[in-house]
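Complex shown without one protein chain; remaining protein chains in place.
And then chain A:
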Amino acid sequence: MDDCLNEKSGKNLIKQITRETGVVLHDCYQCGKCSAGCPMAHAMDLMPREVVHYMQLGMMDEVLKSKTIWLCATCHTCVDRCPNDIDIPSLMEKSRQEAKRRGLVAVKEVDRFNDIFMENVKLFGKSQEVILEGLYNVSTGHFIQDMENVPHMLSHKLIGIKPVMIRDRGAVQKIIRKTMKDKKKK
């Protein structure tokens, strides 16, 4: 009886997520317009509609274990089209944070990419594509991924070997530090 609905433990977490995101879950009547328009749906294991439904039922484990929350591109097509204005990307974002906290990352590459990206920004004030790509490929073991594009991008000066710095790196670092501190306080 693993799917006994009144023994689901996810209710408190869902309450917290809905409070933080301002999403009113019961507004969703499961029309599926979000899933039908989602550009990432082909790769997802749960449809965006299902993510909302699991949350309605209090079945948070299924959501946290899913690939879907990591594959969401946060393009907001779903919110834009939703008749009930359910902010699915925010639900995905909060679910990702919780999944990571519990060590339940279902698509490791996305998480790795995210971490490298943030480190990059912390260091240089903005993302450095070459470093990002290099570190990502090395750390995930996909050594030659996207390498065929490098000569073209170099010759068209879309990327450069030398990092491009911003004027005040300190300011960005300060923002990041402050955000992290606020988050811990919460």
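Quick note on the criterion: contacts are C-beta pairs under 8 Å (C-beta built on N, C-alpha and C of every residue); 3 or more make two chains touch, one makes a residue touch a chain; residues count from 1.
Everything below uses one rule, namely that contacts and distances are computed from a predicted model.
Chemist: One chain is missing here; what is its name in UniProt, given the choices "Zinc-finger domain-containing protein", "Heterodisulfide reductase subunit A", "ABC-type polysaccharide transport system, permease component" or "Exopolysaccharide Pel transporter PelG"?
Modeler: The chain we cannot see is, by its UniProt record, "Heterodisulfide reductase subunit A".
Chemist: Hey, which of A:18, A:56, A:97 or A:173 is the one touching the hidden chain?
Modeler: With A:18, A:56, A:97 or A:173 as choices, the missing chain is touched by A:56.
Chemist: Extract the touching residues of chain A with respect to the undisplayed chain.
Modeler: Here the touching residues of chain A are 1, 3-7, 24, 26-27, 30, 49-50, 53-54, 56-57.
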